[in-house]
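Only one protein chain is missing from this complex, and each of the others stays in its spot.
What follows is chain A.
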Amino acid sequence: MTTQTERTESAAKGRAGHAEAPSKRGVRLAGAFYIMVLPAFLLFFIFHTIPVLQGVYYSFTDSPGYGPANFVGLRNYIALFTDPRVLHAYWFTFLIAAVATILVNIVSLAIAIGLNGRIKFKNGLRGIYFIPNVLAILVVGYIFNYLFSNSLPALGEKLGIDALSTSLLTKASTAWIAIVILAVWQSAAFNIIIYLAGLQTVPTEMYEAANLDGASAWRQFRSITFPMIAGFFTINMVLSLKGFLQIFDHIVALTGGGPGTDTESVALLIYKGGFQGGEYGYQSANSVIFFIVIVGFSIVQLRVLRRREVEV
């Protein structure tokens, strides 16, 4: 913390010194700086800003993705709110995102605390837990797909568990569980590493003092560990939720959105409707709504978690 402020201070001093330099050199420096940022600005504008604006524009048309389109005003937006397929996709996405975010954070925090304990093979275990992060979700998803649709039912039959004897993936009411399992399996890797980095910032002296006072393990977690890593908790919660709200690969690999459209996420719906269903304009409107939803969620979540950080 102190080093940080020192650094910014020295940086500020450096900058102030810069301003006093002869103006001629200042101008020359700025010239090179402009050239450094110009190509990036242009490319970013072409490949990011223009698509955003285009998306907004198309959301007010009935474009099927090709040929001429008519301006339809807010009709797409109104239709979205009464379209059961769209509403279901939002509900399904929220369900997955909420459950997966909570689960992944509980699981990763627990494993990270374990990995931070006095254990053997610390580095080896840490290395293993991180493996899912270097694998493509789609490819892992195909492996899980086979496990869920063949191995698990066979295992269920063997053990006489009826609930497991049919594939989880055939019904939306159970497929979401499979999707959450894959999501947690894959992203726990990243979260564990972040929590571990956080836990290593907690001074061990604090635990020693707590032990002397006779505080229980749970009490130590609640009063020392958690408050000390609150910032890492915020990072993980925000990043997980944002990632899971955009869930796509997992669902393509496990269910493809089926049966029917029962397990479609919003991202998958935009893809399918926009590219294959001739709903380019309509799904553009959906994208705009989705954008607002994600920004809204991020801001609310940051606010709530930041306030908690201050309180604890």
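Please note the rule applied: a contact is a pair of C-beta atoms (placed from the backbone, for glycine too) under 8 Å apart; a residue touches a chain by one contact, two chains touch by 3 or more; residues count from 1.
As a working rule, contacts and distances are computed from a predicted model.
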Chain excluded from display, named as in UniProt, from "Carbohydrate ABC transporter permease", "Electron transfer flavoprotein subunit beta", "Sarcosine oxidase subunit gamma" or "Pyruvate dehydrogenase E1 component subunit alpha": "Carbohydrate ABC transporter permease"
Contact residue for the chain not shown (choose from A:Val140, A:Ala172 or A:Leu305): A:Val140
Residue, one of A:Tyr77, A:Phe94 or A:Trp185, that touches the chain absent here: A:Trp185
Touching residues on chain A - with respect to the absent chain: 3-4, 7-8, 10-11, 14-15, 17-18, 25, 28-30, 32-34, 36-37, 39-41, 43-44, 46-48, 50-52, 54-55, 58, 65, 111, 114-115, 117-123, 125-140, 142-144, 146-147, 150-151, 154-155, 158, 185, 190, 193-194, 196-198, 200, 204, 232, 235, 239, 242, 245-246, 248-249, 252, 266-267, 270-271, 274-275, 280, 283-284, 287-288, 290-291, 294-295, 298
